[in-house]
Each structure stands twice: as structure tokens, then as C-alpha cells.
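Only one protein chain is missing; all other protein chains are in place.
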């Protein structure tokens, strides 16, 4: 699917010295904060919907209401009902669960595997090992997330599980690359040489110096990957190869809405809107975090 | 020259490794293919007969060798499920997909390059903020949602374009274009939003470069310095990203083909998955992976042409 734009802002403004850049710094600081807050609010909406759905929904999710099929918006059904008479708002709330679950698991898989691999590739002095890791990465990059998810659904059958696994695996290279390039940068710093002359072991250096200093990059990547996974899962469910009935999912709601586009367009608009909110939220969160954590934007004493 | 040879070798090796990976993935569940092909009610004998007929009882390494040598000769084998050869299907559908994806990329660049540059130049002003806000929202819209919205407005609402289907160009260029426009637009709008953001940040990055200040010290205005010295430099990261995006566009087209019922690779892939036609899945996935890798190769070569630093370092 689409890669949320993440133009890496390379820390090129290395110590330009004078306080020349103060004014724009403060301004972009403000936009960064705004971006971050809007992102947080949008993600918050989705999280709250998902959490509330565990204790309360406007209607029972699978109550077929033959009399109330394909209704428009009303007090009883603020978002209307679908072709079986099920309440759309209820389904949107339940769909938030799957969206977040897929994102969390996929990001978790990718981060837990990708980051250690990337740090290892960045720290090892054995060239064959870093070469092996990076070539493996290149190979995996040839399988975009959605393609791998389709293959998994072909092999293991469609479902949320294979989808999460595929999206997670497909995102490993992104984390490994970010972790490696961050690690390489950190390893070139003199404080690493200082730690080595202080007799710290590679593992201690990795834990105390490398990981804390690349954490910002990783968090940004996690946010971006989360957005990507939400998009991919929606696409997969739209194809019918992702989350299976009766579990509600926004992608499938969109797909089912297609035959009623002429008569009931809101059936497509609601799930579409919430997919967009979730993706936008995580993208903005990532951008805001990137700017907040960008050392070139952080004022020096 | 040697760098080129080594890049080509790396490409061949990666394609080969990818073919092993695709093949291995399909073998994870043993007996799967024949079982599925034989149907739900098949007896053990039926399954065995199909295994024998398609050579599925042979060692995996032999099966892989057959598949690979077949592919090298342009033969993807015969589907266990439909009994039809896979090659014509791949050949027909790939044309649709490539037309769709390439026109979408061209359109996306036509949108992104001017808008991204303007957004960078107007940073800090309201129009710049509006443009970056719009691109941010555009990135968050899944392309199939864009497709659905376009259908609502332009076919169901205004009735300007058909809502689905495909017409080959030989049956009339008008029909071809009117069927093409909505799917291409749905891919290109989202892609254009993504690329706009990259163009914007590439131009912003370039605007900070010392050599633009040098160009101004030579007597250029900021605008002319950017036009003469900046844009070509900004093109380098944009080309790289556009290459990566072409690959994701290729996969994104899978969903768009479903929305508009286009006979492309994506539709064939989804149908094959639904039919559990694993050999066809295997073939289409391999072709898509090959295209992704080939795109990466082309981008690398283009990059070398654009940037003398890479050219000489090699």
C-alpha cells in the first residue's frame, strides 16, 4: 500500500554555530507541537472507541434488525445501519479493536526482530555478518507488506493472525535499516570510543549508549509502521483476505458498502473516515515525534 | 563498469533468492496444493492421483528446478485447479497492471513536483500550510477509498465515467481512456500526496545547502539559484523515493483493480488465492517480486546517471 511520507530529516545542520537559526527553530517547534497534539488526539479517538467497545456499544453487534435495514442517520443509529440492520457505529467501535490489534502486533513483531538485527549489523565488526543481515533485508524488501499478506492468506488461509504476522515480517527491514543507520551514526561518536576505553562490553554499550540514543528514531518508525499496517490491513480486509466475518473490520465494511454506493454512500464514508483518522493520527504522531526528537530542533544552552 | 556488473550480479542473486523464498513459502503446508485442487470431498486416492499427475510427489528440489527452468523459458506451468496454462493469464493481466501503474505514477509526479516545490517555497505562509495539510490528509486516505469516492462522484453522481471494467485500446481509444481515468486517478491522487511531501522536504533540504548561497553570491536571485542549482539536486532523493513508491503502487493496484473490476495481475492474484490455486499465486507473486526488484535496479542505475559522486565512487 501507500508508504506514509517520512522524508528523513538528516541531521545535517551540524553545529552551524551562531544563534542564527533561533527564530525558525522556534516556529517549527510550534508546528511540531501542533502536529504532535493533533496526532495524539486522532489516535486517542480510535483508542477510546476500541476501549469503550469492551464495556458498552450502542447496540449488540450481531443483532439482526430486519425492520431497520439500511437506515440513514437517526437518534437510535447515529451512523445508520447496514444491509442486515446492524448498527454502523457499533461496528465502527468494534472495528477499532482489530485495527489497533493488527497495528500493535505487526509493529511489535517488526520492532522486536528488526531493531536487534539492525543494532547488531551496525555494531558488529564482522563484515560478513552485517552483510548477511542487510542482504536478507534487501530480499525481504522485495515483498511489500500487502503482497506478503496476500501470500500468507493463500498459504495459511485468510484471517487476522496471518495478516498480522505478514505485516509484521514485511516491516522488519524498515526497522532494521533505521536501527542500523542510527547505530552506525552513534558508533562514530566519540563517547562510544570513550565507553570502549572505559572497558565497557559491547552489550553494555548497546544497552547504555546505542539503544537510548536511537530510541527516538525507532519510536518514529513504529508510528509510521503502525499507520502502514492499518492501511494494509484495511486493504487486505477489503479484498476479503484479512479479518474474516463475523469479526468487524473497517476494510470489510468498506467492501460491503460498495454495492450500496448509489443509495447509502455513508456506509462507505464512515469506515473510510475512520481508517483515514487512524492513519492520519499515527502519521502526524510520527512526524511530531520526529521533530520533537530531532536534535537540530532542540535548543542548545 | 565493474560496479555495474556487480550490481547486475546482485540483482540476479536477489531474484534467485526471492524465487527460493516464494517457492518455499508455498510448501509450508505439505500436501496443501493437491488437497485443495482435488476438492473438499476428495479421497486419499484422488489426492495421490493429482500429486502424481502434476509431479507433486517428487522431491521438492526437483519440483523447484522444474519451476525455475520453466519460468526462465517463459512457462509458468499449468494450474492444478483450472487445468489451464498460467503463462497467458500472466501475460494478459500484466499489461493492464503496468498501464495502470505507470500512468498513475506519471500523473502523481505531475501533481507532486509543482505542488511540493510550491509548498516548500511558501513554508510559513498560509498557502504552504494548506498544501502540506492537504498532502498529509491525502497520505492517510487508502487508495481504494479514493476509488470509491471518485466512483460516487464521477460515475454514480455525474455519470461522466464508467464505474468499472476495462476496454483494451485497440477497441477505441476513447473507451480505453474513460475506463482508465478513475482507477488511475485514485492511485495517483494518493501517490501524488505522498510524493508531494517528499518533494517538499527535498526542496527544503536543498534550500539550506551552502551552494545555493554560493549561487546567490554569484549574482543569482534566490528563485533563480533554486531553479538552476537546486532542482536537479532535489531530484536525486525524489527519484529514489519515486522508485520505491512505484513498487508500492504496483501492489496497491491489486486493490484498485478489485474496486474497478479490472483484469490485472491483482484481480488474478486475488481470484487465485480465493480458489487456493497455489501455483498461479506462486507465478503472479514471483512476477510482482521480479518487477519490484527490477524497479530497484533501474532506480539505482538512474541514480548513478544523475549523481557524479556515485558514478565516480563506483
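Lettered A and B in written order, each chain numbered from 1.
Rule of thumb we're sticking to: contacts are C-beta pairs under 8 Å (C-beta built on N, C-alpha and C of every residue); 3 or more make two chains touch, one makes a residue touch a chain.
We take it that contacts and distances are computed from a predicted model.
Chemist: For the chain that is missing from this picture, which UniProt protein name fits: "Electron transfer flavoprotein subunit beta", "Lipopolysaccharide kinase (Kdo/WaaP) family protein", "NADH:ubiquinone oxidoreductase, subunit RnfA" or "Oligopeptide transport system permease protein OppB (TC 3.A.1.5.1)"?
Modeler: Going by UniProt, the chain not displayed is called "Oligopeptide transport system permease protein OppB (TC 3.A.1.5.1)".
Chemist: Touching the hidden chain in the complete assembly: which of B:9, B:24, B:84 or B:156 does that?
Modeler: B:9
Chemist: Out of B:74, B:159 or B:308, which is the one that touches the chain we can't see?
Modeler: Selected residue, touching the omitted chain: B:308.
Chemist: Give me the chain A residues in contact with the hidden chain, please.
Modeler: Counting over the whole complex, chain A touches the hidden chain at residues 15, 17-24, 26, 127, 189-191, 193-201, 204, 208-209, 212-213, 295, 298, 300-301.
Chemist: If the missing chain were put back, which residues of chain B would it touch?
Modeler: 2-3, 6, 9-10, 209-211, 213-222, 224, 229, 232-233, 306-309, 312-314
Everything below uses one rule, namely that only the chains that are shown with their structure count from here on.
Chemist: Express in whole angstrom the distance between the two chain centres, defined as the mean CA positions of chain A and chain B.
Modeler: Computed value for the inter-centroid distance: 21 Å.
Chemist: In the complex formed with chain A, which residues of chain B make contact?
Modeler: Its residues touching chain A are 14, 17-18, 21-22, 25-26, 28-29, 32, 124, 135-137, 139-145, 148-149, 151-152, 156, 190-191, 193-198, 200-202, 205, 208, 237, 241, 244-245, 247-248, 250-252, 254-255, 258-259, 269-270, 272-274, 276, 278, 281, 285, 288-289, 292-293, 296.
Chemist: Within their complex, state which residues of chain A touch chain B.
Modeler: Per the touch definition, chain A meets chain B at residues 1-5, 7, 9-10, 12-13, 24, 27, 135, 138-139, 141-147, 150-151, 153-156, 158, 227, 231, 234-235, 238-241, 254, 257-258, 261-262, 265, 268, 272, 275-277, 279-280, 283-284, 287.
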